[in-house]
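Removed from the display is one protein chain of the complex; every other protein chain stays in position.
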Amino acid sequence: MVAAAARQIRDGEIVFAGMRLPLLGFAVAKATHAPRAIGLFENGLIRELPPRGFVVTMGDGPNQRDATCATTLIDVLGMLQRGRVDVGFLGGAEVDAFGNLNTTRVGKTRLPGSGGGSDIAALSRRCVYVMEHERRRFVERVGYVTSRPRGVVTLITTLGVFTLADGPPRVVSLHHGVTRAQVERETGFALDFAQAEETPAPSEAELRAIAEADPSGFWTR
Amino acid sequence: MVAAAARQIRDGEIVFAGMRLPLLGFAVAKATHAPRAIGLFENGLIRELPPRGFVVTMGDGPNQRDATCATTLIDVLGMLQRGRVDVGFLGGAEVDAFGNLNTTRVGKTRLPGSGGGSDIAALSRRCVYVMEHERRRFVERVGYVTSRPRGVVTLITTLGVFTLADGPPRVVSLHHGVTRAQVERETGFALDFAQAEETPAPSEAELRAIAEADPSGFWTR
Amino acid sequence: MREAVERLVRSGDRVSAACGLEARIPFAAGHEIVRQAKHGLTLVGPISDMLYDQLVGAGCVRRIEAAWVGNVGAGLGHNFRRALEAEPPLVEMVDYTNLSYATGLRAAAEGVPFGVTRGLFGTDIARQSDAFREIADPFGGEPVFAVRAIPVDVAIVVAQRADENGNAHVWGNLGTTLESARAAERVLLIVEELVAAETLRAHPNRVLIPGLLVDAVVVEPGAAHPSPVEGYEERDHAAFEAYHRATRSREGWDAWRAEWIDGVADRASYLRKLGR
Partner (left out) sequence: MREAVERLVRSGDRVSAACGLEARIPFAAGHEIVRQAKHGLTLVGPISDMLYDQLVGAGCVRRIEAAWVGNVGAGLGHNFRRALEAEPPLVEMVDYTNLSYATGLRAAAEGVPFGVTRGLFGTDIARQSDAFREIADPFGGEPVFAVRAIPVDVAIVVAQRADENGNAHVWGNLGTTLESARAAERVLLIVEELVAAETLRAHPNRVLIPGLLVDAVVVEPGAAHPSPVEGYEERDHAAFEAYHRATRSREGWDAWRAEWIDGVADRASYLRKLGR
């Protein structure tokens, strides 16, 4: 999942990395095929180098050290609003067929909220979502629209890679060993499987980069 | 004139100093009765110390060195707009009975424009204007309103000290040797002389501070 | 710290105590607020890593205006969740996004009644709050959202070092630190080190909080633990995880609070208890 997410970053692109897993995707992309990608972080950091060492939050020491630029939240989100970000990385508790994300409230459960997610979705040229693939999370309409994407969404899950918000939802690829039936069982909206391929396996280099960025398996266990 | 301007700054106040002469007034006040005054400069500087050395513009080395804070124009003018400035210093080509200033266009002559002057007048709690006292500059209505003051204006001229924008224009004091007739001849609007006193002469300390801040008499010759 | 919190933080205040996002969070001041039983506070965002969850659990909070409240590494904040899931909710929540929050905060910092953003369209965040209004572009372009200015009574800010006047060098990511200090009526500045004014003036561009904004300077190394302070403290990930596990139940929270807040007199005792 992390490798598939990392591959969505093209070399030289400006990437907005949200909290948690997306941080790791950026580090892996930098370490493999996209060494010239630049990462923006809503806390105010801009990085040309991947963080050296394990990072839980974007405010951790290894993400601060060797940063290219350390500034304010509104400076960085202002660059996003100005249209400078190619791809925004997000996660969420619920996603729907239109690419909307819910990170605020699911049923009775109150979640932490948007953070920068809603802004990243609304203002990035395109988005990548990284999520666990479970039926309760993949719904026809989210119960609360925290984030509505402006552009096309590539959804990377534990089962496959999908495209949303660009016509009807469709399957790009299924991970090795995952069946169509399994995906349909875990998805609350219709999917077009016509062009589904198999997700290429993570390369040696990708696996190495993941192990380096997350040595204890905190994010990828 | 510079000494009288400097006296308008009370100790501990936050002062917005425009370009040219006002810069000198701030330096003299800091060096004499208002050591805890803080100066804001629209180019982005904040100073607790007076500049050490001769300054023509607020961007000169001596105004940069030992600055308390060096930031952006909008940060400093934002503090002004937020209401943090006690007194703003300004000059102009024309002033009228209502305290409006013109620094844009007099007759056919095109002047440089507002700079931060209009903002300082509009957003400081009170203002001090420092100007040459000439009839062509002291008019009933300015030809172009560059700056309209929000609060009371103390006008310091080559002839005396006046109050504007607080009821009818009135004379606070005339400089030593200046007559009422002389002031009336050089002023294009009516003045209330009822409470006019004589401006206290510059003290030794003030003269010393002026000489230090303007050793070649560039501003005060 | 005790005296500064007593003097500057009043029950009912609008408080900014989470302006560095995951970094430089004033836990020491927050715990002092709990010990002094301040109540009816409105906490403003943008993101609080664990501290706001604690202030909610301790009953200090009436309302939150923020983009994210929880525990960044571990997930949601249990006290916050419980307070919002109660019927009726124990805390009023106004959801923002990070950008709209910063836009409103900066409007307050600059003395204007609102700022504008191109985000928020089509979201329930915009629909469910009167902090936002869709308005026309007076110059004929697309509509935007106006975000109402977010006033702040007291900002509690952690910086690396300052002089006695409160002129402060701050470094690392800044989040909304500067806007919080500029918006606030009062600023409580907490620093790792007091330094001479000359040290600060040698680098005036690094003085990101000028002393004219600051009402109290508290020198308290470790005040931000377990959050990081670039150059002084690394993030203590285990403490965030332990808190998350301990506070799954209301009783667990009560026990945590008794041990780590009420059970220590001040930050020095807290640090000793940590074995430092």
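Going in written order, the chains are labelled A, B and C, and every chain counts its residues from 1.
In the analysis below, contacts are C-beta pairs under 8 Å (C-beta built on N, C-alpha and C of every residue); 3 or more make two chains touch, one makes a residue touch a chain.
Keep in mind it's a predicted model, so treat the numbers as computed, not measured.
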Shown chains that the omitted chain touches within the full complex: A, B, C
Listed residues B:122, B:152 or B:207, member touching the removed chain: B:122
Residue of B:8, B:32, B:68 or B:147 in touch with the missing chain, whole complex considered: B:147
Contacting the left-out chain in the complete assembly, out of B:72, B:158 or B:203: B:72
Residues of subunit A (touch criterion as defined above) contacting the omitted chain: 14, 38, 45-46, 48-49, 64, 66-71, 74-75, 78-79, 81-84, 123
Subunit C, residues in touch with the chain not shown (by the definition above): 107, 111-118, 133, 135, 137-139, 141-142, 144, 146, 148, 170-172, 174, 203, 205-206
Hidden partner interface residues of subunit B, rising order: 19-20, 41-45, 56-61, 64, 67, 70-74, 77-78, 80-81, 100, 104, 108-119, 122-123, 144-148
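We take it that only the chains that are shown with their structure count from here on.
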Distance between the centres, which are taken as Cα means, of subunit C and subunit A, whole angstrom: 27
Euclidean distance of C-alpha centroids - subunit B vs subunit C, Å: 40
Shared interface positions of subunit B, touching two or more other chains: none
Multi-chain contact sites of subunit C, meaning residues that touch two or more partners: 178
